[in-house]
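One chain of protein is taken out of this complex; the other chains stay put.
Chain IDs A and B follow the sequence of writing; residue 1 opens each chain.
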């Protein structure tokens, strides 16, 4: 995973919590990993949903309200458009299945398997009252310095 | 268009189908091409609208419904904000015309003329039931590997 300068890197900030964007992020991450790139995904704000376990989060009443309205977990993610109260999520899943497109949960599993580094933004976690225990296994916590360090050495960096 | 490593590259993923974002994508692409960079635009999900002919798409009832609700064609694209049922599109077009801003259809024409490579994401096309025949001339189909290959060699890559 790190034999120095020889390894090519890619860094992806996952800001969005929309199904279609999160999906793009994982497809790019897995694609780059398949090309032997060392990929870091940095999850922040709404993107944190993708690596949460799916339990309700929050300590204060505001945090609890936010946790309820923005429930995490990769299975609870809807598309950015035409969601129509969950109908879009159902329809997209159906259309993707027909075309044998890898579902989101499987993309996440593949990313972990390929050694994609999953980092949760400490600051967003603090604001949104999400703890380390609310994330799936293998997620590490990190700050903006982690992102800058990786992005500065990356062949490409994306904000999704 | 390709005298090897000497040419500088730029890669832009056009995920959004919003007028303002698509416009930014083409302005950057044309700007980079004007600086003799080799530019690849990779259209995925809602961004596919920008390079569609504008006919209705879809085979299954779900695909048809999606094709109807998300009709393609560069002239059918509205802004991400303040669209107000098409009013925003009309107003923005008017405000841009007053300022002699190049309209979207013309930006697309210039991009093609400058040799900007237009790639449609195979996977999204599959899911959304959009075929090669639904795109304007000069669009090629490609997968995530195409993106990774270009992005890895690019001076900058953007996800729009």
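What we mean here is this: a residue touches a chain if its C-beta (ideal position, glycine included) is under 8 Å from a C-beta of that chain, and two chains touch if they have at least 3 such contacts.
Computed from a predicted structure; not experimentally measured.
Enquirer: So one chain is hidden, and I want to know which residue out of A:30, A:52 or A:157 touches that hidden chain in the complete assembly.
Expert: Within the whole complex, the residue contacting the unshown chain is A:157.
Enquirer: Which of A:56, A:105 or A:148 sits in contact with the chain that's absent?
Expert: Answering carefully, the residue with contact to the hidden chain is A:148.
Enquirer: In the whole complex, what residues of chain B lie against the chain that is missing from view?
Expert: These residues touch the chain not displayed: 8, 10, 20-21, 24, 27-28, 30-32, 35, 37, 80-82, 91-92, 94-96, 98-99, 101, 155-160.
Enquirer: Which residue numbers on chain A touch the omitted chain?
Expert: So the residues of chain A touching the unseen chain are 11, 13, 15, 17, 44-46, 60, 62-63, 65-66, 69-70, 123, 126-129, 144-145, 147-148, 151-154, 157-159.
In this text, only the chains that are shown with their structure count from here on.
Enquirer: Using the average of all C-alpha atoms in each chain as its centre, how far is it in Å between chain A and chain B?
Expert: Result: the chain centres lie 25 Å from each other.
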